[in-house]
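Questions regarding the structure given below will be posed in turn.
All protein chains but one are shown at their positions in the complex.
Coming up: chain A.
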Amino acid sequence: MPYFESNNLRFNSHQLLEPLVELAKQRGIHPDKALKGTKIFYKDFENQNHKSSYTQLEQIIENITKHNLSQDISFVLGQHLLHSLCAKYASYLFHCIDLKALLIACKQLENDLFPYFSIRMLREGQAIHLLVNPAVSEPSTCTYQFLLEVWLSLINGFIKWRFNNLEIQFQLPYSTPAHIEHYHAMQVGKLSFGHHACTVEIRKTALQTRQYDAVSALQSNLVTLQPCTSIGFLSYAETFLIHHPKACLEDLANHFKISEATMKRKLSQHNSQFSSLKDRVLSQQAAFCIQQQGYSNAQVAKALAFNDLPNFRRAFKRWFGVTPSELRNT
């Protein structure tokens, strides 16, 4: 299968799930409470090959984030994940000569490093923009924030460790959180909140920044790492929609080789709908074209394969609540 679904037992529980439960336990949250509703028992983790699904991970995050004591768990978990991933992939990642090579390596290992998010790269004159979207299922706001915090802590830990003075901007899709000090303590580049989507902006000049002690000759072969090729359900659907912006539900169902009704059901199982998924793909691209590339309305409408301008304006207003020119001026 080229994709995996939210209920597929695909993830090794010892990578993220068990540390998450352990960290919660250290903060006074009983493992049974953390695992409530997942059909996983704490002693199941004794099995070294125990597998779990994205839905189970999401349920645990929901259970844990209800507790007031859990505010720093996501950040500590990101740090833990950094250590466990580096233990496995250091021979490949540590010898990427510069940031550009590292980004390519991360893209190749995307489904192994952090399969919960999909990254879409958009380029403009001065910088590259990485759009970060949920890859498996549309998560609730608190789960998305939690996973973003894990991801931020993970990549920020790596950058601080392996690079010197790298300027990166992070735009996050939620309002300034109450526990902002944890973001400050990470000492990440520039952080801003309340955006339409999660975006990472890297100046093109920063791509040449060399990684400490990297020797490209020592880099292991990618084939030996056996990167996983199956991607998350939403990410698979989104990739298709990026390449076929005019596609309808039937086209998407054909791409998945399932019926339209099954496609609808599967999208609903992943907390999504065809229209919202398509809106997300198009709206993110529209925002990029207007804010970063300075496109006119006609150019954006053409890039997004809209038939006429009024249609595009109407859709735009629906996505952002403002007209294209108002967004251009903000």
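The rule is short, and it goes like this: a residue touches a chain if its C-beta (ideal position, glycine included) is under 8 Å from a C-beta of that chain, and two chains touch if they have at least 3 such contacts; residues count from 1.
Going forward, contacts and distances are computed from a predicted model.
Colleague: For the chain that's not shown, choose its UniProt protein name out of "Cytochrome c oxidase assembly protein CtaG", "Aldehyde dehydrogenase (Acceptor)", "Ech hydrogenase subunit C" or "diguanylate cyclase".
Modeller: "diguanylate cyclase"
Colleague: Who touches the missing chain here, A:E167, A:E181 or A:E250?
Modeller: Considering the complete complex, A:E181 is the one touching the chain left out.
Colleague: Among A:L69, A:C248 or A:V322, single out the residue that touches the unshown chain.
Modeller: A:L69
Colleague: Looking beyond the chains shown, say which of A:Q79, A:N271 or A:Q292 touches the absent one.
Modeller: Only one of A:Q79, A:N271 or A:Q292 touches the chain omitted from view, namely A:Q79.
Colleague: What residues on chain A make contact with the chain left out of this view?
Modeller: Counting only chain A, the missing chain is touched by 19, 22-23, 26-28, 68-69, 72, 75-76, 79-80, 83, 86, 157, 160-161, 178-179, 181-182, 184-187.
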